[in-house]
Every structure is written in C-alpha cells, then in structure tokens.
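With one protein chain withheld, the remaining protein chains of the complex are depicted in position.
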Amino acid sequence: MKYSYFPGCSLKGLGRAYEESLLPVMKHLGVDLQELDDWNCCGATAYMSVDEAKACVLASRNLALAERDGNHPILAPCSACYLVLNKTKHYLHQYPKMKATVDRALNAVGMKCEKDVPVRHPLDVLINDIGLDAIKMKVTKPLQGLKVAPYYGCQIVRPYATFDDQANPTTMDRLLEALGATVIRWPLKTKCCGGSLTGTIPEAGIRMVYILLNEAKKRGADCLATVCPLCQFNLDGYHSAVRRQYGDVLLPTVYFSQLMGLAFGLPDRDLALNRAAIPFRWRPSSPPPAPAKPPAAKSVAA
Amino acid sequence: MTKDWKPRIVAFFCNWCTYTAADLAGVSRLKYASNVRVIRLMCSGRVDPQFILEALTHGADGVLIGGCHPFDCHYVEGNYKMLRRFQLLKRLLADMGIEDQRVRLEWISAAEGDKVKRVINDLTQQIQALGPLGFPSKVADWDREMTELEHHVTATAAGVCACGESEMAAAKPEVAHV
Amino acid sequence: MNSNREELRIGFYVCHCGHNIAATVDCAEVARYVGTLPHVALSREYKYMCSDPGQELIQQDIREHKLNRVVVASCSPLLHEHTFRGATEAGGLNPFYFHMVNIREHNSWVHTDRKEATEKAKALAQAAIERVAHHKALEVKRVKIHADVLVVGGGIAGIHAAMTMANAGKKVYLVEREPTIGGHMAKFDKTFPTLDCAACILTPKMSEVGNHPNITLWTYSEVTKVDGYVGNYKVTVKHKPRYIVEDACVGCMECIDACVYKTPKFEDEFNEGLGKRKPVFIPFPQATPQVVIIDPETCLNLKTGKCKKTCVEACADRMAIDFTQQETFDEIEVGTMIVATGFKTFDAKRVPAYGYGVYPNVYTALEVERLVNASGPTGGEVITRDGRHPKSIGIIHCVGSRDKKTNVWCSRVCCMYSMKLALLLKEHTGAEIYNFYIDIRTPGKGYEEFYNKLLDEGVHFIRGRVGEVTDWAMTPEEEGKLTIRVEDTLAGYVRRIPVDMVVLATGLEPQQDAQDVRRLFNLSCGGEGWFLERHPKLAPVSTFTDGIFIAGGCQGPRDIPDTVAQAGAAAAECLALIDKGYVEQEPNTAFVLAEECSGCKSCIPLCPYTAIAFDESSKVAVINEALCKGCGTCVASCPSGSIVQNLFEDDEVFSEIKGVLAYD
Partner (left out) sequence: MNITRTIKYEADRVKGFGDEVMKVPGCEKLKDCIQCGTCSGVCPLSVYMDYTPRQVMELTRFDFKKEVLSSKTIWLCASCYACTCECPREIRITDIMYELKQRAIHEGVYPRKFPIPVLAQEFEKMVTANGRISEMPLVMKLFMKTDPLGAMGNWQMGLDLMKTGRFSLASEKINNREQLAKMFAAAEEKA
C-alpha cells in the first residue's frame, strides 16, 4: 500500500528525530511512503485562532495535493497535522459555506478537493494495515525489561480519530508489547502536555510537563514513548525549567518509532537517538536504562 | 410553473404507527410544511396501488405512504406486503415517466413525531424542486395524441389527408406514417 | 341502509378547541366554505365540540334538521371519534354515519401560517364530506373477555398488579424469568424518603403472592408466544429447567450445605457479584418461591457428569433434585395482560472517566445497596474491595443520564437514591460524604424535606458534573486515594477532592431485550426503547394493543410509589374490561362479494390471521369475520376487487382522495 507522506513543519525542524526514525522503520516494514510534493503547513492550532476559514483553505491545499498525486491515504505523523487535516475534512462535509470558500480558493488555482482522501496516523497504519504479527516478525532485539509509559497526548485520539478509543487508547500499548517492552499503565496517557504554553506561559506549561514526567516516573517507567513532535519537545526540552520549579525528574522521552527501530535492530545512527536533550540508552539485558547524567549543559551527550 | 406554486401531497398513514406519530408531532407542536393531506387507513397493507394512481391522476404532485417499521406491524406483516407492492408500483411509475422521488414509502413508528416532520419537509422540498406533476394535463396530452393518431390512421387508411391538420402531420411525420 | 337512497343531509361542525384550533385556522371561513358544498344541510362552528353542549348540538340538529350524516372537524379521531359517534347515535343515527377530520394535531398545531392552515382544513373537510356520503350503517360486534389475566414480570409492579386482581377474585398468572420474584426492589436496603426497610415491606407481599390461591406463580419462566386479541389471548410460557422439582422442594437448603463445593465459589448475581454462592443456591433468604436452583454453568454434575451428587443424598427421599429436567411449555388462555418487565441499570463502564472496573473502590449504587444491607455479602459492614473502611466517600450523580453520549433522559430516581445512600453510608461509616450533582430533583412527597435533612446531617453537596476519577495524586493527601476532579460551579473553582470510595449513581435503561418483548406483545417503543403508552396523559398504562397494559420501569424511569400506583391502575384497567365482560370491536372487518370473486385464492396466504378460507362448493373465498382484524391487506391485493373492508371501502377512500385534491 502506498501513502502520501505529510511530514509537517515540525518533522523538518524540532521534531526531525521523528522523521529520521520513522522513515527507516517504515521502509524496513516495506511501506511505500512518498512525500507530498510542495506540501504546506497544516495551519495547526495557532492558525485556527486567527482565521478559521483561511486555516481550512490552508489545510485543504494539502488534501487537494494528495488527491492530485494519486489519491493515496495521507500519512500524518504529527498530532496537530493529523487533527487539523481531519477536522478540515469534517468541516467541509458538515458546513457547505466553508466548503464553498475552500472550493473558491482551490478553483482559483485549478485544484479540487472532492475525493475524501483518508488522513491516517502511523499508529493506525501500523496496527490496522501492517498488523502486529508482521511487526513481531521483524523484531530481532526485543525490548525485554524496558518499562515504557505510552503517552498519546491529546490530538490524535480526540476528537476525530476512529482508530482508537478516546478515553483509553491502546494501539501504542499493543505495539510496544509486540516489541517486547513492558507497558506501564497510567491514567495520564491522553492528558495534554501543555502544547505551546510551555513557551508562552511557562508557569502553566511547565507544570503540565512536570506532572506527566513525575507520574510516569512514580509508576516505574524507564522512558516515555510519544507520537507527537510537540509532546516530545515539551517533555524532553524543558527539564531544566522543571528542575528549577519542582526539582529533578529525569526521564527520557522517545518516539515510538525510535523504539521500533531499536527492536528491529536498525543501527542507532538511523534512529536519531542523539537528537534528544535527555539521552536514552538501551541495551538488552542491561539494567534498566536511566538517564546517564543530569542534562547539564556540560554533560549533554551528543 | 407559477412562482408561488406549492406541491400537493397525499399521504396514507397507518392507524397504529404513522398516524399516531403525526398526532405526536402535533402534540409536540413540531412545525412542518402544510402541503400534505393525510388519509388514515388501518394498515399500510390496505394501500391499494390504485389509491396512489388515483391521487396522482387527481392532481397530487406526490404521495407519501407511512407504515410501521419492519417487524412492528400491528397486523404482523401488512407493511411488508405494502413494501412488495410498492416495489412493483415503482417500476410502473417509472414507465409512466413519473419521477422516483414523487412517491415515497417511509417506516415511522408511533414515537417518531420528529420523523414525520422531517419526512414531510424533505418530501415537500423535493417535490417543490421537481415542479408540478401535471398528471391531469399529461393524461389529456396522451388522450389527444391517441385521438389524433387514431384519426390519422383512419385517414391514411382511407387515402384521404384531412386538411387543416397538415400542420400536425408535417410536425410529426413519423406519426403520420405509422 | 335505506338512507343511502334518501337525499343526503350532511351536518358539518368545525371546532375551535378554544384557541387550539381557532388561533391558526379561520373556523368561520371553513364553516362558510363547507356550507357551499353539495348535500351539506348545515355547517356550524363551535367553541368546544366535545363538551356536553357541543354534543347536544349534534343530537339536536340531527333531529331538527333531519341530518343523516355528521362530520366534525376537530382533534384526532384517536381521541374523540368515540365521543362523536356516541353523540351521533344519541341523535338517532347509526354511529357509523359519522366521520371525523383532524384539524388540530395534523393542522393547527403543526402549522403557523393562518392562511395555509385554513386552506388545508378546508381540503380535509371537503374530503370528509365526500367520504361520509358513502358511509353505511354498521353494527358493532361484541367479543367476550376471558376472565383470566397474565402478568409478565415479578418486580414490585407485577407483584402489586397480580395481588390487586387476585384479591378481586380473578385468576392471575404471574410469569417471572428470574428464579425468584422481587425484582430490583428486593435488592434495595431502604427506600426513600421514609427509609422503610425494603425487604420488610416487600417480602410479605412476595410470600402472599406465592401462597395466593388465585395466583399461579411461574418463576424461571418466560413468555415465548402471544396469539389472539383482546379478550382471547393464547400465550405460550416456557419453563426453564432449574433441576429442582418445585413442588417437592421445601427450601430446607440441606442440598446447599451438602454440595461438593465446600465454600461458595461463584459470583453471586443477587449481590451484584460482591459475594459468592455455590452451584446450588437460593438467591436470597426470602426468595419466593422458597425453592433452590441449580446453575448448569457451574454445577459439576451438569457440566462433567462426574460428581458425587452429595446434594441428592442430602435431599434424600424428598427427591426434589432432578438432573434430567428439560424445558417445558404451558399454553394458557387469558383475556388481558399486564407487561411489567422493568428496567436495567446503566453499565458504568460506558463512562470510562469514572474508572468503574479499573479502580476497585469505585462502586455502582446497586452494589452499595447490597453493601449496606444486613443480609448482604458483608453483613452490612461497609468495607471496600481493598479492605478499607472509608473515611470519605464521593457519590457521583447522573452517570449515564442527561448525557447525549449515553442516555439523554433524567433517570428520575438517582437524586433521591443517592441521598438515601449518602445517609445510610454516613450512618454506617461516619465518613465525609460528597454528592456531585448537576441539579437536585426532588419532585415527590417528602422528597425536598429529605434533601433538607441531608443538609442538616452535614452531607456535602457540590454542584458540578465530575470530570474524572483518578488514582493519580497531586498532593500528599491524595496519595493512595481516588481523586475526584470537578468544578464546584457554585463557587466557580475547579477542585480536587480525594476520597476512599466512589459511588456511581447509574441511571435506568430499558431492558436489554425490550425490543424482543415489545414485538412479542405487539407494543410500541419510543426511540430510546421504553414501552410507549397509548396517551401520555389520558391513557398512561394502556398500549396500542387492546387488552395489554404496561406498568412500572418498562415504560420509563420511575420510583416505587409511582410504580405501585401504575400497577394498580393497570390492574384496574384489566378488571374494568373483565367485569364488563365484553369488548366492542370496530366493525372494520372485510367481506368477500361472492358474485365477483374469481376464486384465484391470492388473498388466502396474505391473511396473517388465517381468516380467509376457500369454499370448495361455491369456489370463492370466504372471510371468517370473527378472525378478521381489519387490516385490509387482502382488500388491497384482490385482483378482481371483490373484497370490501367496512369503514374503508374503496369508494370511501377514493372519494376522500378526490376530496382532499378537489380543493385548490
């Protein structure tokens, strides 16, 4: 099966480790990803706050591009992109006025958005298209003994996803178990990471980061696994701010795709593990990996 | 079609489900289009296809039949029998050039007052868009054509061309040569 | 039928119904228009046609103006057709020379444009005028009513209805699918707002039912088939095997003691799974009948055939245990029925945010009823699943009620039972109790006073629908507890409140198999699955099937007093029918015009009541009037048009069609 890969701005910027690990993993599974040609920003939450109609126009250009380039399902790894593209589809369906605006914009440049291209998340594709059995077959270095707290964050399960349960999603749990990891059950797996508030209102944002890290750690997690570049950035990048406010809660946060790569035995250099501020190291049969050292400026591992 | 033309729709509702649902719509003060005139029957199974044709020939622009949901018929399966009859009737109507949307069968239970409203509004809108059926004038047209046809056949057979009707003969040569 | 040949003299009346019709329909104009139609001898408008003077008017006009047909344009015929037929008859005419036009439910109440509504009323009236010309004089048929009654469901509604009728001397069959009667009420500890002990007021009634000479009690049984019609129903009842000969068992329970399972091992349904039972058990001490039951899913002998059968030994020569028992069936005849099949409680797992099934200390209200009950699994000691004596308890209202994602309705009883449980829990534990509510609803005698009492007792009320229940601690006081996160909407703050125990006030829902039951008894259901009453105000226990009544929680959420009142009402409706002795049947049956019937037999398989037979001697179809119920299906499908339905003759319907369309 072929997919139109929609990386979104983050996967080319702060979240590049996500792309750098996801692409080799998907390739390893034989998934054909073709990056959508000349895609644009999905609009994200910030754009919605300024102009909803234009945000829909922005998102629909991507849908139209995918339609033009073979109408393959869009694979959107970033939670915000996934949400916004799906939301736009819902809105176009539900509100004829919005559809008219979007059609006017697309018409002006000779494009169309009519074919209802599916927008899918990698977790959805991995579980439902590829299947856990096929994934298990590829596992050569099971993550035996690694205790992972799966963290879904908000926007992939709410409110438009249909591939998993809103209140208690389990796709990543099942995936991690297939990789051989031990999954930590915890009640915060769909709680918000603070989004952009970490930067804009640190007091509020940092608290949310702290709550997540602290609870995962309390429940014995070795690391958090995430599906979203913003979640990863917040949970990984604000350790020093957390320490200043609440004390040290060191816990690495990795993309699920990085864990998949490890279990598949892909070389470390293909998994961009060195892109995190809090280094994550995992060697099978070694004692549970703890962050090597506090992430002081002097000691950041490259 | 005049601008303020309003469709006229005849409805046949079964006593137990749909008629009661329409009563419920009333008790609930739901508002819907006033174009439908309801005729009460005990069961949708009583709806004779002739009733529908009769309504269309007498100037109805659409017909609505309301019965209980499948398996809920007060008389076990009258609604199912209506459904079978309805399918056959639809083919006939199609042959007569009557648009599919003009005649509709709906299952509406006694509790579905809101569905009565929805269906009536929807059907009214649809038929408004289709325009008048004009069945009486259609029948008159057919009658006229047939009379003329007969006339021509007789005339041709007699080897006489009725003058004054040459206009028509010219307009419809294929008829003239039948 | 001679009046057909007479000159037609139709009297027409349009009713204002106060403002109900007159506000939207120009009644004067309708009366004026109808007065211009042929054969209309008289056309009037009147404020309330259904009033005594209104009816008197019809009678007087029939006499003075020699009317021979009457048409009234007013409300739904389902409401007042009977009234006006009566008036027509009282005026000296055959009642079926009357026809009714619905210009209220189908017109004034559903339209707003006065002109459009008036035009529609005129069209409908004209149709009736044309139709009534074809009406014929008909005779009402009387059908005798069988005096026996069936009550389905042995909860408090069924028990009360059965007792009422049995005490009036009627023979009653009470069918219950569980091994004992008692229903939900038997599980309650106390009842609000009086705090009567539920068992103390219920169990005497249960044993009365069990011992009543006029009641045949069939537990562990289900109705599987219903045939016939009002006055003459034939009902098939299935008895499920309980592997106990009911007549032989004396309820000594020695078999239970003797069972090879020395300790109770299986989930006890009666105690909501909080306790254990053996494969042979009695649901609760006061179960009626006092007869044990063997559960084939867990009984070693029934599952494997390999068991020492110590129970049989213990039963000894009473020989009440019979492992060979099979399903049996009874067929009974009854004239009337009461369906009182009750409700089920909402499955709290459907609201995942509240953690039911995830956190052991989250309970449903029904579980707590058993927990505080002296004969419950803990003997009335409130001790949580993880062995704690709670010091603080949160009760969350509206779980599975008033929520578009689950059920939109208010379940009516939860506010009151939550407060009852709050009081009982406070008495039992002395804990701090928090009620989380959206609105407190206390519409009942003594209910608001009960709420006041709770406030006096220091039970806390926080107005806010709970966001989540979680075991994730933010502060030291939350460690090891369940934390309820909620907006205290009256204070305007979001709060986190740690508690030891959470009680979910789950709402009421239609039974799982309500749709099947509905079809079995030919009832109607609302969209949500509650059985539908014939009229919400005026016929609240009647259904659209004559002779079948409904009572209790199967119709919608209600509390015990309302249920009992309704059961009494349903019983009274049955008694009224039985004591009258007969029902009058609408003469809308069909008959065959023998001279026109071609004998094609196509009608015969269409009749769901096998009312049509083929007469071999005359080679025509014949309809048995006693079996015909007047659906008209055979009429519509007769290729030669030789079947006629009274009240719905082709001419009558055709003229009605023409009539509604004649008016532009």
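Details
Per-chain residue numbering starts at 1, and chain names A, B and C are given in the order in which the chains are listed.
Please note the rule applied: contacts are C-beta pairs under 8 Å (C-beta built on N, C-alpha and C of every residue); 3 or more make two chains touch, one makes a residue touch a chain.
Note that the structure is a prediction, hence the values are computed from the model and not measured.
Displayed chains that the missing chain touches over the full complex: A, C (touch as defined at the top). Among the residues A:106, A:119, A:135 or A:183, only A:106 touches the chain that is left out of the figure. Of the options C:405, C:445 or C:537, the residue whose C-beta touches the omitted chain is C:405.
Touching the chain that is not shown, out of A:68, A:158 or A:218: A:158 (per the contact rule at the top). Of A:52, A:69 or A:129, it is A:52 that touches the chain left out of the display.
Residue-level contact of chain A with the missing chain is found at 9-10, 12-14, 16, 38-41, 43-54, 57-58, 61, 83, 91, 94-95, 97-98, 101-102, 104-109, 153-155, 158-159, 166, 190-192, 194-197, 199-201, 203-204, 207-208, 237-238, 240-241, 274-277, 295, 297, 300, 302.
Within the entire complex, the positions of chain C that touch the omitted partner chain are 353, 402-405, 438-439, 463-468, 485-489, 492-494.
Following the convention adopted for this analysis, only the chains that are shown with their structure count from here on.
With chains as nodes and touching pairs as edges, the resulting graph is an open line. Chain centres here are means of the Cα atoms, and by that rule the chain farthest away from chain A is B. Chain geometry summary: the mean Cα position of chain A and that of chain C are 51 Å apart.
We define each chain's centre as the mean of its Cα atoms; on that basis chain A and chain B are separated by 57 Å.
Those residues of chain B that touch chain C in the shared complex are 8, 10, 15-17, 19-20, 22-23, 25-27, 29-32, 34, 37-43, 45-51, 54-55, 58-60, 71-72, 74-78, 81-82, 85, 109-112, 117.
Within the complex formed with chain A, the residues of chain C that make contact are 352-353, 470-472, 474.
Listed in rising order, the residues of chain C touching chain B in the complex are 76-78, 102, 104-107, 109-113, 116-117, 119-120, 123-124, 127, 518-519, 522, 524-527, 532, 536, 544-545, 588, 606, 608, 629-633, 635-637, 645, 648, 650, 653-654, 656-658, 660-662.
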